[in-house]
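See below for the structure under consideration.
All protein chains but one are shown in place.
Every chain is named by a letter (A and B) in the order it is written, and numbering of its residues begins at 1.
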Amino acid sequence: MIQTLWDGFVQGALYAVVALGYTMVYGILMLINFAHGEVMMLGAYAGVVTLAGLAGSGAMASLGLPLCLCGAVLASMGVAACYGFVVERVAYRPLRGAGSLSPLISAIGVSIVLQNFVMLTQGNAPIYVPGADKAWQDALTGGWTAGPLSVQPTDALIVAVCVLLMAGLWLFVQKTRIGTAMRATSQDRVMARLVGIDVDRVISATFVIGSALAAVAGVLTSLLTMQAKFDMGFLLGMKAFVAAVLGGIGNIPGAMLGGLLLGLVEAAGIYGLRADYKDVYAFGLLLVVLIARPRGLLGERVAEKV
Amino acid sequence: MTPFRAVLRVLLASAVAFAISIPFASVRSTAEAGFTFDLRPAGTIAGVVAAAAILGELVRLAGRYLGPGAPRDARPPFALPAKARGAALAAAALLVALVPLWSGSGTVTMATEAMIFAVIAVGLQITIGMAGLLVLGHAGFWAVGAYTYGLLTIHLGWSFWPAMAAGGVAAAAMGFMVGLPALRLRGDYLAVVTLGFGEAVRAVLKNENKWTGGDANLPSNLVPGQLRGVQGEIGQWIWQPYGTPGRNGDYECYLTALGLLALCIFSVVRLARSREGRALFALREDETAAKCMGVDTVRTKLLAFTSSAMWAGLAGALTAVQRDSLNPELFDFNTSILFVAMVVLGGLGSVAGAVLGAGALWILPPLLQDWFEDITLYRPLVIGALMAGMMVVRPEGLLGSRSRKAAG
Partner (left out) sequence: MRRTWMDVTRNGLWTGLAAGIALAVAACGKDPAPAPSGGAGAGGGAAPASSEPIRIGVGGPITGPQAKNGSDLVDGTTMAVEEWNAKGGIRGRKIEFVARDDEADPKKAPTAAAQLIDQGVVGVIGHFNSGSTIPASKAYADKGIVCITPASTNEFVTDRGLPTVFRVCGRDDQQAARAAKFVAEEFKAKKVAIFDNRTAYGKGLADNFANALKGRVEITVREGFDEKERNFKPYLNMIKEKGADIWYFGGIFEQAAPLLIQARGVGITAPMMSGDGVHGYVDDFLKKVGEGANGTFTTFPPTDPAFIQRYKARFAGKEPGPYAIFSYVAANVLLHAIHDSGSEDGRKVAEALHKGSWDSPLGKIEFDAKGDVKGPPEGTYVVWVVKDGAHVVHSSK
């Protein structure tokens, strides 16, 4: 039980980091960025490709695992940030102010394109985190045991990184100029423009930051599952969106809370109810929240903008 | 306007495509050999993007000359007198109905499938195209219709027509139920809720094979035999006189699908012209304004959901007949996306567009396989690109009616 909940917590931390991207974009654009899950997948691919390449060229042996991991994460953040930026420019910006349906459909289209782009270029077989059987693996699978709970280094790494990212983002949004501009834009885009905020730049920055965060989550997911595949992003992304709604969309602490809660609910469902309905629990939870408390757990009531 | 800017845009697009596709198209790595680089695939992608961008510029240019959607009172240039039009329609329907007499039998199967998908797409046009409510779990309604039909015919021995109607009713009821929370939701939450609905239906079908699997010990596959009920019902009075054995109900399926499609097109067009239809379009353009003008949004949204689900359910019953077995894997998320793509490609709000979209996405790729072997590989990519590109370049689709908002 405790072990399962812990695993759910780890998964929930990953949901939370991806949810941050959804919640920031939704807060500003009122758009579900369906491609966000794919950006996470792109990040995972970039990370795993880097890791495998480093391992294969012998660099991992000389540089050591931690350095290579950092390199892979940085590479994947950079790649994903580029994609986030380009996707917004190409597929969302021309549609700003075109009603709510067109951007949604465009987002789904982008998501399909990105999935198939990776499938066609990197192959439809999954790629694996290298050295699944070597000393490398031991470094990640040792672990600490306390009573019924055993924590693997991968789990600890994931939770630590996720907490750091969330804290970092919170500080960024609260303390920096561009963070303040982001908050202002999400409150009222027109007003923000009037007070001299470059809204386009803020939106681009939001996409870049959200995508970089998703990339980290992607690499960490791959470390957890030891695999990256072109279709890994969509469902995970949708669940992360559910987490964002759960916590209150547009609300950064809410996304974190929602992610962790969703992970725990899924784990509890697997353990206590039926494991094979795992993917349904998230959407059931979404329905309950939307009916009972549409603004989410931490969300403020906002009058719908007309 | 200037061609110079268009050229610049195309160049920029291909340059950006080249740059950002490098990490995936050009870099590969294995744990044995390290990195390998090859710039050629990225170059190919840049070329393809350049071609697509040129096409997009041309469409944009053409759109400038064709103008936006038609004024409401436009008459078709080839408008016929009402009587002649009726006769032409009847003749056309008869022609299509007789097509299987000279075509290959496999072709009949494909045409039947395409028509079933067209029914679903036209039905989906009500929610997406007319009411502007994005539904991402439409395959779920399809599944409800199909399995209702299958379970009733197998376990209760119902015959074709009542079971098919029951499939439609069950799906409509499900649509009503999914529509209820939708009343409180903005359009984009709705998309995720319906997506969840579709996943939930598939999960139930996969996991509860005790009652969906029959005796076959195969998850949720229906036992054949009674599914071909349609054969006896209409086959007797149409097909028997020709005395052609060995068709095994294909022609009957074809005719039923044709009839269903005609009925669907007819009633959806009637709906679009009716007061309710106008309310649907008003909802799409501006929900708040529609409400202010006295549109009953609750009733209208539920109407959209219920009727659109009903068509999917009826089509589902026909799918069960035509395929003779059902598998939960038919009703996955990709199928729902395929339906959305059919609607979007043809044009939001256009009935003809939905039919064309269904045909283009379902029939064209396999037909082109002789000339372009890997076409199935690229189908999803093209669908996705069309969906995004269509929204950016021509949101009204090939044949759609342009919403005022989209026109800016």
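Convention: contacts are C-beta pairs under 8 Å (C-beta built on N, C-alpha and C of every residue); 3 or more make two chains touch, one makes a residue touch a chain.
Everything numeric here is computed off the predicted structure, so don't read it as measured data.
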| item | value |
| --- | --- |
| Omitted chain's touching partners, listed by label | A, B |
| Candidate in contact with the missing chain, chosen from B:Ala6, B:Ile265 or B:Leu302 | B:Ile265 |
| Selected from B:Val10, B:Ala46 or B:Ala118 as touching the chain missing from the view | B:Ala118 |
| Absent-chain contact - pick from B:Leu12, B:Ala33, B:Leu58 or B:Leu89 | B:Leu89 |
| Interface with the unshown chain - residue positions in chain B | 66-67, 69-78, 85, 89, 92-93, 95-96, 99, 102-111, 113-115, 118, 122, 203, 206-207, 209, 216-219, 221, 224, 244-248, 250, 258, 261-262, 265-266, 268-269, 272-273, 277, 322-325, 327, 329-330, 335, 347, 349-353, 355-356, 358-359, 362-363, 366-367, 369, 374, 376-377, 399-401 |
| For chain A, the residues touching the chain missing from this view | 3-4, 7-8, 10-11, 124-126, 128, 131-134, 137, 140-141, 143, 150, 152, 154, 221, 224-227, 229, 231-232, 235, 266-267, 270-271, 275-276, 278-279 |
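Criterion: only the chains that are shown with their structure count from here on.
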| item | value |
| --- | --- |
| For the chain B and chain A complex, residues of the former touching the latter | 16, 19-21, 23-25, 27-35, 41, 128, 132, 134, 136, 181, 184-189, 191-193, 195-197, 199-200, 203, 206-207, 284, 288, 333, 337, 340, 344, 348, 377-378, 380-381, 383-392, 395, 403, 405-406, 408 |
| Touching residues (chain side chain A, partner chain B) in the complex | 30-32, 42, 45-46, 49-50, 52-59, 75, 79, 82-83, 86, 90-91, 94-95, 97-113, 115-118, 120-122, 128, 130-131, 234, 238, 241-242, 245, 274, 276-277, 279-280, 282-284, 286-287, 290-291, 294, 304, 306 |
